[in-house]
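The structure appears right after this line, and notes come after that.
The chains shown are only part of the set, and none of them has been moved.
By letter and in written order, the chains are A and B; residue numbering begins at 1 in each of them.
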Amino acid sequence: MLRTPDDLLDFTCEALARVRDRAPLVQCLTNAVVTNHTANALLALGAAPAMVDVPEEAGPFASVAGGVLINLGTPNAEQRTAMTEAAEAAVAAGTPWVLDPVAVGSLPVRTALAHRLRDLGPTVIRGNASEVIAVSGAGAGGRGVDATDDVEGAADAATALAAATSGVVAVSGPVDLVTDGERVARVANGDVLLTRVTGAGCALGAVMAAFASVDDDRFATTVAATVVYTVAAELATKHGDAPGSFAVAFLDALATVDRSDLTGRARLS
Amino acid sequence: MLRTPDDLLDFTCEALARVRDRAPLVQCLTNAVVTNHTANALLALGAAPAMVDVPEEAGPFASVAGGVLINLGTPNAEQRTAMTEAAEAAVAAGTPWVLDPVAVGSLPVRTALAHRLRDLGPTVIRGNASEVIAVSGAGAGGRGVDATDDVEGAADAATALAAATSGVVAVSGPVDLVTDGERVARVANGDVLLTRVTGAGCALGAVMAAFASVDDDRFATTVAATVVYTVAAELATKHGDAPGSFAVAFLDALATVDRSDLTGRARLS
């Protein structure tokens, strides 16, 4: 079981190579705001996105996909049906799936759905600190999509949630935290410009689903996805120092980030 | 009450500083085409977008948001319900809200909805000349999303509509016109490339909602939003002279436009 920063970093490089080699099919049931950026992030990385989110298709597709992302950003009624269908099919088929409980807490429709999906046992739950606290049942959520809690303040909730779901929980913030309830990793990469591009966290959830498809150690794959994503963000700042050009450079960096970038920059603990 | 170009320009600089300082939460119920660009424009500007557009969430959120945008570009049934819910909640809570009646006139579903929403008294109505004429009840609308009338030809309709709704009406075009029924301002900034990027007008509506959250003089905030937006477009042409690169540079410019850009370039009358 991978635990040390060095082991996790070696694994990250290997997992990225596998993603690029296998081009895993990642089914995304995600919000209307970020669907384009998410698909482009997956394509840039080397994965194959498929946004199959209508009922009667979402379930069958989840059975054959490499990984599934369920993101609750704009959950209309038809998509909610498809999300439940996809999650149940993923569980039945053993397909890894990521739940991103966007803005849960005070918003009633998505919060109820998030709790139902949580109880199905997501492979990974990814959110900001307020979302993780809310989905764990320990708090009220943040301000819209923004966290009002900090990452370390969500560490206990994340650990409890990971234990309760027998899954992995990732808390995004200036320093990202990943835990499977026993192991805890922190990734201190990234750039504040990620918060100035919509869907940065949403696309990370999709990338976690891609990585989850290439190895059974989902703590390690989630750490790997986080490292690759946040190191790419750092590389992007060299070519884009404002939100528009950064977003473009970030997609380029996802396509080009390599082992030397990762080993030279990763700040894992 | 601000009237002179100099006063409005001073106010514009102050309002931009407030938006960046307060990061107002702007709820957008908008069309599928532009939701990503709109969120990115708000983030670049320094505001906090939240695309909460499902029934039972849209109303409660409009009660706590800083501003609300309702854009009728692709109004499916569920979104129409959410839009009415959000508008009613915004009115009840005193949240400023912007109505963007995209392509109203001959298209029956959105036109009926636009009239119902108009009668609720939007804080701001923003559209091109044909849309403003159509929503005022004085004409038939344009060709799809394109205006077939010119801005000055819509001036009377805009003034009458502002008076009827006790709100502000903004007419977009080569020279933008803003009126509250008594005061009238014209903004002669911008660039034709804005018409080559989808959702330029739609994102301006969201920016108007952001500015409306920082001051009670919504004539002045709407002028300020228009000046900031169109001056940013001019700055963007220095880095992008074709539609793709212009769109990227425009987001960068929204993030970086400052007082000296505004005072040096604004053409207010």
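The rule is short, and it goes like this: contacts are C-beta pairs under 8 Å (C-beta built on N, C-alpha and C of every residue); 3 or more make two chains touch, one makes a residue touch a chain.
On a predicted model such as this, the values are computed, not experimentally measured, just so you know.
Complete-complex copy count for the single protein sequence, taken from this structure file and not limited to the 2 chains in place, is 3.
Simple rule for what comes next: only the chains that are shown with their structure count from here on.
Fitting subunit A to subunit B on C-alpha positions gives a rotation angle of 120 degrees, to the nearest 5. Computed from the mean C-alpha positions, the centre of subunit A lies at a distance of 33 Å from the centre of subunit B.
For subunit B in complex with subunit A, the residues that touch the partner chain are 25, 27, 32, 35-36, 39-40, 43-44, 48-57, 60-61, 65, 78-79, 247-256.
Residues of subunit A touching subunit B in their complex: 31-34, 36-37, 73-77, 103, 106-110, 143-146, 195-199, 242-245, 247-248.
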